[in-house]
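First, the structure itself, so that you have it in front of you.
A protein chain is absent from this complex, but the other protein chains hold their places.
Up next is chain A:
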Amino acid sequence: MLARHAGKITGIAAALSPVGGLTGCAGMQSALDPAGHEAQELYLLFLGMCAGGAVVFISVVSLLIYAVHHQRRVHSDRVVARLILWGTVTTVAVLTVLLTFSLALWPGLRPVQAEGQPAIEITVTGHQFWWDVRYQTPDGQAVVVAANEVRLPVGERVFLTLESADMIHSFWIPALAGKMDMVPGRSTHLSLLATRPGVFRGPCAEYCGTSHALMAFSAVAMEPAAFTAWLAARRMPSPTAQAAGLQAFLSNGCGGCHTISGTEARGKIGPDLSHVGSRETIGAGILPNTVQSIARFIKEPDTIKPGVRMPSFRMLPDEEIAGIAQYLKGLQ
């Protein structure tokens, strides 16, 4: 009997405790499970504003209850005047505290880049409905082109320049930082500092067309050494760039839109496929990266993403598509 109750109570306690109650908020796309410095600040802002809002709410409801209970008793003019005066003063004081608290977090969200301090610079360009990602190598000598995936080293500041090729998109990795719009014709900026390794999800956060909801990317926070090695490897073409399947890729005109470094494919309309096999996902965060889903994307991109800027290749024999998919998956 007692044991049964104890079990129930533990369950309720778990549901009410901050940890138990918030486990549903953990995950790869949660601002309530911060994995970056900026996200941590925003989480603090969220908690502070919730606490402030709770205080305001409880005060207003208490006053309401008080008013309802004292409906018949009329206060004197003096008391009413005092109530109005101090009510206004308290409101202004509460707003000032909350405003100052939120503004004080500002420097942490818009960190000033110290002179001469090396930072990793990444330019991300939003397209309907995918992301072009360019890394400036630390020596400033080369630009590494990738797509639909942003990799960054843990513990190092990353400066992002955000652009758009067509519509207004919005770049947002909830677990790492706040969001920033990508506006055609101008550059916006965002600063990131990942504090723990992991794979996070970034959705497009501004309606940009039919498949807006199917436009996402993965953000991979890596140990700095692993990141440096990864970036160095990305400067080279994939070792399998000339493997079987390239011929079918080129003869079907894929190279008119896609680039695969180390081959004749130099198209600029679609995502760079030089190392597509190693991405976390296919189709900008929509499908798991497997040979089957690559094949499906080639065959019916318009079914997977309505309004997509890639023609479907339904007319190709299945074996040919499978061959191309196999080849693309091999590009690591």
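Please note the rule applied: contacts are C-beta pairs under 8 Å (C-beta built on N, C-alpha and C of every residue); 3 or more make two chains touch, one makes a residue touch a chain; residues count from 1.
Here is the rule we use: contacts and distances are computed from a predicted model.
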UniProt protein name of the chain not shown, from "Sn-glycerol-3-phosphate dehydrogenase subunit C", "Transmembrane protein", "Sarcosine oxidase subunit gamma family protein" or "TusE/DsrC/DsvC family sulfur relay protein": "Transmembrane protein"
Touching the absent chain when the full complex is considered, from A:Ala104, A:Ala142 or A:Ala243: A:Ala104
Among A:Leu64, A:Val79 or A:Val92, the residue in touch with the chain that has been omitted: A:Val92
Chain not shown, touching residues in chain A: 77, 81, 92, 95-96, 99-100, 103-104, 106-107, 110, 112, 159, 189
